[in-house]
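Of the protein chains in this complex, all but one are displayed in their positions.
For chain A:
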Amino acid sequence: MIRYIAASLLLLLVWIGVAQAAIETFNYANDAERERFQALTRELRCPKCQNQDLADSNAPIAADLRREIHRLMEEGNSNEQIIDYLVARYGEFVMYRPPVEKRTWLLWYGPAAFLLIGFCIILIVVRRRRHEALPSHVQLSADEQARLASLLEKKNS
């Protein structure tokens, strides 16, 4: 029994490990539709795979979903409708482009904020460095001046 389970597990692993191109032959109304299909399947994630989009996955579920998307497109659905349809069934997990909402604000706007803050810091650093052009303590005090003069005299004599 154990051996049987092990064998079926192994088979399952092999099935997951299949790495080959998912190539199918759909007919499209025109080239724009073809490109739309390609763009759509590249933005959607295969729900059962490790990390592959629908266009490239060879898993049976991905093939089913590609057929489904093709059918929905032929029925005249818009991209949004198709995505909504898939999200309703498989959750937001299928979207490679996470929606902009409260919990993804950090994700979408964080880098821009980081960049802006960084630029401000650079400006501050540069301002400070510019004002340091002649820092006060580089100029010698009266005592030091006197000592320097005496040293120079010693050297010259």
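Criterion: a residue touches a chain if its C-beta (ideal position, glycine included) is under 8 Å from a C-beta of that chain, and two chains touch if they have at least 3 such contacts; residues count from 1.
The working rule: contacts and distances are computed from a predicted model.
Missing chain, UniProt name from the options "Xanthine dehydrogenase", "NADH-quinone oxidoreductase subunit N", "Cytochrome c-type biogenesis protein CcmF" or "ABC transporter permease": "Cytochrome c-type biogenesis protein CcmF". Contact between chain A and the unshown chain involves residues 14, 17-26, 38, 42-43, 45, 49-53, 55-56, 91-98, 103-104, 106-107, 110-111, 114-115, 118-119, 122, 125-126, 129-130, 132-133, 135, 138.
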